[in-house]
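Shown here: the complex without one of its protein chains, the others still in place.
All chains are identified by letter, namely A and B, in their written order; residue positions are counted from 1 within each chain.
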Amino acid sequence: MSLDTNADSYVTADGRTIGPVVMDLKNITLRFGGVVAIKDISFDIREGEIRAIIGPNGAGKSSMLNVISGFYKPQEGEVWFRGAKRPPMKPFQVARQGLARTFQNIALFDGMTVLDNIMTGRLNHMTSNMFQQAVWKGKAEREELANREVCEKVIDFLEIQHIRKTPVGRLPYGLKKRVELARALAAEPSLLLLDEPMAGMNVEEKEDMSRFILDMNDEFGTTIALIEHDMGVVMDLSDRVVVMDYGKKIGDGTPEEVRNNQDVIDAYLGVAHD
Amino acid sequence: MFYREAGDFKTSYKDDNQTFPIRLDRAGYWVALAVAFLIVPFMVNDYWVNAIFAPFFIYAIAALGLNILTGYAGQVSLGTGGFMAVGAYACYKLMVAFPEVNIVFHVLISGGITAVVGVAFGLPSLRIKGFYLAVATLASQFFLVWLFNKVPWFYNYSASGQINAPERSVFGVVVTGPHTEAWAKYLICLIFLVALAWIARNLTRGMMGRKWMGIRDMDIAAEIIGVNPLMAKMTAFAASSFFVGVAGALFFSVYLGAAEAGESFGITKSFLILFMIIIGGLGSIFGSFAGAAFMVLMPVLLKNVLVGMMGWPTDLAAHLEFMIVGGLIVFFLIVEPHGLAQLWRLTKDKLRLWPFPH
Partner (left out) sequence: MSEQLLFAAEVTLNGLMAGVLYALVALGFVLIFKASGIFNYAQGVMALFAAMTLVGIQQGQIPFSHLINAIFGTEIHHFPWHVPSIIAIIAAAGVMVGFAWIVERYILKHLVGQPDIILFMATIGLAYFMEGFGDMMWGSELKTLDVGLPQGLNETVLNVTDKLFGYGFFIDNLDIVAAVVASLLVAALTIFSQYSKQGRALRAVADDHSAALSVGISLRFIWVLVWSIAGFVALVAGIMWGAKSGVQFSLSLIALKALPVLMLGGFTSIPGAIIGGLIIGVGEQLFEFAIGPLIGGATQNWFAYVLALIFLVFRPQGLFGEKIIERV
């Protein structure tokens, strides 16, 4: 069965509705000194979909994510978000627009507890100022308790109740990844970026993580863009896949289409040069 | 046996969020407050207040301030002495200029002025990190002390270059100047300390504290999840300097009575406060208290034992004090970077399970 993925909105085989384009990247080029990390790449991310970015090591995937989250500023190209061109922004301003992400090398706050880490995800939803917080009683406390409830829901969802008050620095790798996901999820983002959410995990942990990603997308309707190396996972999870190699886009489409793309096969399996 | 949370069920997030989650801790806290406010003031004399209580309370305020900046927000500052001087000189100028205004307001406004100065000197922290910043804060230390020494306006052109606290009172009780009673000195410092510790706790338990700790633990990640680094660092500098400024104002007006910038607020003061929070515990309210108490008590103790009882010359005792302080700093950084506060926490954790540790 083939879907018309170019329509304004469509329904996937498993019954989820994919809406219009949320994020549109147009002709992005990113250079570090003389090195071209990303070369003239365009693709879009649609509401409600799971969008994968794949490619060999050094293809520029993480750089792409960093461009989206505003950490790197591309020399050329435009980022369109919700139908408007995004002006040059600091990363924290991008986060305020409703973007959340996880990192390839876990970037949690080691000195804080799991709960506090997840609460940081709520910071764009809390507005009390320094003086209100100094007094605590009143707005600051109300806000804290209301947002605590949201975080507890996320904690339940990701099944990490038992480590709520543990300092993050003491947790094993797999749990840290999950806490990082919880922090991103607590932000209730309209677009969630996952940078290799399953790197370094065993099969069981990968299955758990896949389940969480699917549930997230399904239950909260979160739009997800993810980078992953495990092809099986990518092909199973994602609605559409972008393939990058040496900073260039070599394929874009449903998993089915990408799998049969000759350039992609060459990049992954190698090609005879003659 | 009685020190545990079993049976002390939390049924709301509010209960779970309280400062002392264990019943016995809560009781201990109220008892300590009651003793400090209702019993001790009737027992203290000049020696106890001047040698122990007043410096302890005031240094604890300064340590709370530095802990906000260094322990919570991760920005090491060696300029604490300079900022205390700002508080002291601001307080002096205010006391002289507006004698009819209550001294409590003078102290608070001095804190506010110090906060503004702190933010100004904190601005480079956006570009400079780690010990580059630590060294950069020395600029504020040396510049501020020089300023208060060289610009006569700050000490009202007095011949000695000193500033002297005029007599002021709160509700008819004299709290500054040579006629201050011991208990009044004690109480005014204590009230400021308790109020400010409560504020410090509130600031660090909520989103403000999380933003600061985020910047401390991983500044880039914090920025990407939505912390504005400029705001986070500036609020940390502002809050910290406010505390330090209040401490400086009290140190001059209530404790010393007379001060000279280089002598009272030199670089050694900056290090003293830094040592308090390292020994007490970085990123801990309790640690600020413990560190201040330790650094105030140890020299008194050493002096009493070595000089008083064993008849050593004072300079020898002072040398030994340097060695002990330096050795302890290294010791704590190696063994327990979270200081006395962490040792206390570990003891409590053990006690919670005792006598059935499994």
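We take it that a contact is a pair of C-beta atoms (placed from the backbone, for glycine too) under 8 Å apart; a residue touches a chain by one contact, two chains touch by 3 or more.
Predicted model, so just to flag it, every value in this text is computed and none were measured.
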Filtering B:43, B:323 or B:346 for touch with the omitted chain leaves B:323
From B:173, B:333 or B:353, residue that would touch the chain that is not displayed: B:333
Which of B:58, B:76, B:95 or B:341 touches the chain that is not shown? B:76
Touch as defined at the start, partner being the missing chain; which of B:31, B:101 or B:135 qualifies? B:135
For the chain that got dropped from the picture, name the residues of subunit B it touches. 74, 76, 123-124, 127-132, 134-136, 138-139, 142-143, 145-146, 149-151, 220-221, 224, 267, 271, 274-275, 278, 310-313, 315-316, 318-330, 333-334, 337
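Quick note on the criterion: only the chains that are shown with their structure count from here on.
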Touching residues (chain side subunit B, partner subunit A) in the complex: 12-14, 17, 199, 202-203, 205-208, 210-211, 213-214, 216-218, 220-229, 235, 238-239, 283
Note: in the complex, subunit A contacts subunit B through residues 69-71, 90-92, 95-96, 100-101, 103, 107-112, 116, 119-124, 126, 128, 130, 133-136, 140-141, 143-145, 148-149, 152, 183-184, 187
